[in-house]
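Take a look at this one; I'll ask things after.
Shown here: the complex without one of its protein chains, the others still in place.
Chain lettering (A, B and C) follows the sequence in which the chains are written, and residue indices restart at 1 in each chain.
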C-alpha cells in the first residue's frame, strides 16, 4: 500500500464522474473524494506505524526520470489537507446547479489529483508536470462556470493562466540546468549537488518567480483578486484553499533546500516582501466592495505572513508556516462558503447590498463570526497557533519583523470586523434570508470543528510535520 | 491532586457549560431558566474558588495543574496549565463573586430583551475567558483569556446589533484592544527568546537566577507588555474605546468595563512584578501614564452629561490611579484598589442601570433629577458607593486611594499632586452625578414620571450586597495591619519589608485627601443643589468646557492621524497601485502583441525573399559546421 | 589527357551550358528543350560511369515522362516570353549574390576538407548490372521499394484530384 493509491482513486474518480452523467456526477465525485480522504487517513496510519509508503519507479530512462512519490510528514500533512478539503468543497456545491455538471465535478477531482501529485512528487520533472497539470482544470472551471461578464472573465482567467504558466517556465529552466549537473532530477540527487553561490542565486530566483506568482507574493498578485471574483466559489475554494499552498509547500520542499545559500544571503529581502504583502493586503482589503475580493486580499495578507515565516529558515518559521497553511486552507474555504451561502439568497456579493442578516439568521451569523474570528487568529482557533509560531520565528530574526507582521492582527481585525458589521449586522434588510440548510450547516460545522480541535490540540500535526521539517532544515544548513 | 484538577476544571468549565447550554438550548429554555442557568454556572465557579481559597493558607506555594502540551516552539513547549496561587484566587473570587451578582441582576434587567439567552451566553463566555486569563499558568494561556474577554466585550458592546453606532463602538473596542494585544505578543516573543519559557514560575526563577540579564531587551519586553496592559485597561493612549463601550447593556458595563476585564492589565503586571521590578525606566513610564490618565479622564468626567459616560471616565481615571501604584512598585496597593474599585464601581454601574431601567433607557442626566424618593434603595446604595469612590473615611475607597496617594507622596511629589487633583475631581463629578440624578425636581417627560418605580428585588439585592462590600471592603487592608499584604507575600516578596507604619506625615496626608474629597463634594453641592444648575445644552457650551465635553477631541485626532490616512491609503492602493500593477502585467502582453504585429510584416509573401534568406541561412549553417571548426 | 577525360569535359560543358540556358531562356518552351538536352548529357555521365540501367531509367523518367509533362503544362497554359513579368533589379542582384555565395561556400568546403584521393579501388565485383540492382532492391530495400510504389500511387491520385475542374459551388 503506498501513496500512489490516492492518486489512482482521484484519477479514476475523475473519469468515473465524467462517465456517470450529469445527474449522478456530484454524488460520484463526493464518493471518490471521501474515498481518497479515507485512503489518506489509512495511509497516515501506516506512515505513523513506520511503514514505507513511498512509491518510486523508473519512468523514462532517457532522460533519467523517475515516477517518484515520496511521503514524509510534510507531504502527508498537505495530502491530508487536499483530500479532506476536496470532499468538503464538493459537498459545499450541493446547493448549486451547474450545467454540464459531469465535466465540472470531473475537473474538480482531476485538479485534486494534480495537486495531490504536486505535494507527493519528489522528482523534479514529475513535480513540474503535476504543478502545471493543476492549472488546466482551474482554467476551465473558472472560464466556463465562472460568473460575471464573459469577456471580462475570460480576460482575468487568461491572464491568470498565462501569468502562472510564464512563471513556472523559469522553474523548468532551473530544473533543466540542475539535470545537466546532476544527471537525475530525484530530490535526493539534487540535494547532493554542490552549486556555487551564483548558481544558487539564479536557481533561487527562477523558483521564486514561479512560487511568487502562485502564492502570490506582492507585487505578483494582480491575478488573484479578479480570478477569485470571477471564478465560481468552488473554484475559488480550490484556488485559495489548496492551490496557494502548493506554492508555499514548494518553497519549503524545493526552493529552500536546493538554494540555501541564496536563501540565507537574501533572507531579509524575502521576509520583507512577505511582510509588505501582509500590510498591503490588509490595507487594500479595507476598502473592497466585493466580499470575494476582500477575502482575496485577506488571503494575500495571510500568505504573505506564511511566506515570511518560511523564509526565516528556522524550525519555528517552517512549522508555523505549515500549520498556518493548513489552518488558512480550512478557514478560507469556510469563508468563501459563507459568501456563497449569502449569494444563494441575495444574488449579490456587494457588501453594500447586505446587512441585517444577523436578525434573520442567527445560526449562520454565529458560524460566520467564528470563521471571521478564526481568520483574525483568535486564540483557541488553529490559525492562532500558526500565526503565533510564525510571528515568534520572525521575532527571532528581528523584532521589527514581528511587530510589522503583527499588524495583521490589528488590520485583520479591522477589515474583517468592518466587513462583518456591514454585511451581517445593522437594520434588517428587506430581503428575506433563510437560515442555513442542513447541508450548509454540516459543511460549516465540520470546518469549524477542525479549526477548534487543532486550535486546542495541534500536537498531532506538529508531531507529524516536525521530523520532515527538521530534515529539510539539515539540508538547508548542509553548506555553511 | 486529582481532586484539585477536577475542581479546577469545574471552576473553569462551569461557565463554559453555561455558555453552551444557553447558546444551543437558550431559546427553548425560556428567559428565566436561561438566566438561572447562567447565574448558577458562575456561582458554581465561585464556590469552587471558595474551595481553593480555603485551602490556600495550607499551601502557600499554590497549586499548579498541567493539562496537556499545547504549542511546541523550537526552544520550549507551552503547556495548557493552571496556576492557582494567592493572586489568581483573589482575582477569581471577585470575578466570580461580582460576576454572580451581576448575572443575578441581569435576569431582571434584561428580561424584556428577546435575545436574553444570548446575553447570558455571552456573559458566561466572558466569565469563562476571564477565569482562563486569571488561572493560566503561563503567558499564552493568559493570552487566550486576554483575547477571549476582548471578543466577549465586542459581542456584548454590540449586543444591540441593529444599531450600527453600537457596532462601531464594539469594533473600536476590539481593534484598540488588539493594538494592545500586539504589544503583549511582542512582549511574549521577547521573553520567549530571552528565557525560553513563558511559564510564570519558570520565568521567575530564570530571571532570579540569571547572572547577566540583557537589560535593554528586558525593558523592551516590559514596555511591550505595558502597552498590552494599556489596551486592556484603557490607559493613554488607548483609552478611548472604554467610554464608547458604554453602548452595551449596563450590566456589561458593570461587569466587563468596570470590575473585571479592565483590571486584566493590572493583573498581568502584578503577575510579572518580578520583571517590572527590574526595569525602573518602564516603571516610571507606567507611573506617569497612570497619573496623566487619571487626571485627564477626571477632567473629561467633570462635564459629561451621560450618566454612564461619567462612570466610564471615572473608571479610566481610577484605573490610572492603579497604574500609578503599579508604576511606583506598590503592587499590593494597586490590587487593593482593584478590589475596592470593583465593589463600588460595579455598584455605581448597576445603580445607574437601575435608574436607566426605571426611565426606560434615558441616560442623559439633564433629563433626570429627583429620583431619591421614587428609588430609595438605588439612591442609598449609589450614595454609599459614591462616598466610597470619593474617599470619605471609613468607606473602602478611602483606604485604597489613600494608600496610593501615600505611596506617591513618598516617592514622587509631582505625581502625588496630580493624583490628588484627580481624586478631588472624582469627588466633584461623582456628587455632580448624584445631585443631578437624585435631587431636585424630575426633569423628564410626564410619561416617564408616571412610570417611575423602584426596581425589583433581583436588581436591588445585588446593589445592596455591593454597597455593603463597598463599605466594608477596606477592612481587608487596614493601614498598619493589612490582611491583604500578608496574603500576597508569596507573590510579592518585597512587601514583607515595605509595610509602612503610620506616622504624622501619613495622618496629615490622609487629612489632606479627606479634606480634598470633601471640598470636591462641597463644590458639587454648591453648584447643583444651592444654585440648582443644570448643565447646558450641547450647542451652548463654550470655552474649555466644550473641549472637555468633546473629550479633548482625541477621537477626532485619532481619526485624523490614523483612521483617515489608512482609509485614504486603502483607496489609493485599490484605485492606483492595483491598477498600475495590473497594467504592468498587461503591459507584457501588449509588448508581445506589438512585437508580433511588427514581426508579421517580415512575412510579406515574397517567395524570392524567403528563398534568399533560406540560402543565406543554409550558407551560414554549412559554413559554421564545416569551416568554423579550424 | 585520356579520351575518357575529354568525353567527360565535353559532357560537363554541355550539362552546364544547357542548365544555364534553361534558366536564361525567355521562352519556357526553349527552357524545356534545353533541360531535355541537359538530362541527356547527365545520362551520358551515367553511361560514362558504367551505370547503364540508371542511364536508361533516367532518360525514360526524366526526358521521357517528366519533361513531357512539363511541355504539356507549358502548352496547356499557353506560356510564351511575353507573359514573363518584369523582374526588379533587387531580385537579380539577390539571385546573383546567393549563387556566388553558395558556390563559394560549397567549393570552399570541399577544398578546405583537403580530400586525399589516392588510388581508386577496383574490386571487380559486378555491382551495377540490372541483375544485382534488382536483387538489392527486392531484398534489402524491399519495404522502401513498396513504399515508393505507394507514393507514386498517391501522387497519381493527388494529381488527378488536383487537376480535376472543381464544380462551381452555389
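Keep in mind that, in the parts below, a residue touches a chain if its C-beta (ideal position, glycine included) is under 8 Å from a C-beta of that chain, and two chains touch if they have at least 3 such contacts.
Convention: contacts and distances are computed from a predicted model.
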Message: Please identify the absent chain by the protein name in its UniProt record; candidates are "NADH-quinone oxidoreductase subunit K", "Coenzyme F420-reducing hydrogenase, delta subunit", "Heme exporter protein D" or "Branched-chain amino acid ABC transporter permease".
response: "NADH-quinone oxidoreductase subunit K"
- line: Result, missing-chain neighbours among shown chains, is B, C
Query: Mind pulling the chain C residues that touch the left-out chain?
result: 2, 4-5, 8, 12, 15-16, 19-20, 22-23, 28, 31-32, 35, 38-39, 42, 45-46, 48-51, 53-54, 57-58, 61-62, 65-66, 69-70, 73-74, 76-77, 79, 83-85, 87, 91-92, 94-96, 98-99, 102-103, 106-107, 110, 115, 117, 119-125, 127-128, 132-133, 136-137, 141, 144, 148, 151-152, 154-156, 158-160, 162-163, 165
- line: Hidden partner sits against chain B at residues 599-608, 611-612, 615
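Operating definition for what follows: only the chains that are shown with their structure count from here on.
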Chain centre separation in whole Å, for chain C relative to chain A (CA means): 67
Field: Gap in Å, rounded to a whole number, between the CA centres of chain B and chain A
entry: 37
- prompt: In their complex, what parts of chain B are in touch with chain C?
  reply: 608-609, 611-612, 615-616, 618-619, 622-623, 626-627, 630
- request: Name, in rising order, each residue of chain B that touches chain A in their complex.
  value: 23, 68-74, 80, 118, 140, 143-144, 147-148, 151, 154, 158, 161-164, 167-168, 171, 174-175, 178-179, 181-182, 185-186, 189-190, 192-193, 220, 566-567, 569-571, 573-574, 578, 581-582, 584-586, 589
- line: In the complex, the residues of chain A that touch chain B are 159, 162-163, 219, 221-223, 225, 280, 283-288, 314-316, 319, 356, 358-359, 362, 366, 373, 378-380, 385, 388-389, 391-392, 395-396, 399, 402-403, 406-407, 409-411, 413-414, 417-418, 421, 425-428, 456-459, 462, 466
